[in-house]
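All protein chains of the complex are present and in place, except for one that has been dropped.
Take a look at chain A:
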């Protein structure tokens, strides 16, 4: 009986202390500086799985960034693969890269894209965007090919054949020359001719279309 009497108040005290502790750790707002700093190490147990995952990812990103600073030539996927394969040990991965023993990740390994960390300021983001834009701009200019006239330097030839169409009458080129240089120049000539002819035909076609459209328009007016 005596035991119970002693136990009951102590039980109450224990419960009270635990309750206070829980409240202190998890429900105190940011107003208290001490609790804010304490929250990170103390709150680990109460973190949701997603939060944990996010934190792990952040740590991994930090590791990747560190390694990429040391070895800019190694690509992100390889680093992530190695980290994943070997338990995320930064030092071990560094050593493997130094020894050239990293494996190429399988195609199925698709790491998440690098997150935009909240630390990067808006200015930095803007800069990145500008860089990306200029990169894509240069890319698109690279992708558009020069037209054939520019490509084969046919501007002069085109002009000369326009001036005197009679001389440019397609001399039936053909036949295999035993001379290597001659063969080369004949091939080039045939190539140029093909392009110039195509260009002229297209010019004529466009002119005809225009004339037809104009005729139709004037016909409509009358």
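Keep in mind that, in the parts below, a residue touches a chain if its C-beta (ideal position, glycine included) is under 8 Å from a C-beta of that chain, and two chains touch if they have at least 3 such contacts; residues count from 1.
To be clear about the criterion, contacts and distances are computed from a predicted model.
A.B. asks: Can you tell which of "Enhancer of polycomb-like protein", "[RNA-polymerase]-subunit kinase", "AP complex subunit beta" or "Ubiquitin-conjugating enzyme E2 2" UniProt lists for the chain that's not drawn?
C.D. replies: Answer from the UniProt record of the missing subunit chain: "Ubiquitin-conjugating enzyme E2 2".
A.B. asks: Could you tell which one of A:74, A:90 or A:195 touches the chain left off the display?
C.D. replies: A:195
A.B. asks: In the complete complex, which positions of chain A touch the hidden chain?
C.D. replies: 144-145, 147-151, 174-176, 180, 183-184, 186-187, 190-191, 194-195, 198-199, 201-203, 205-206
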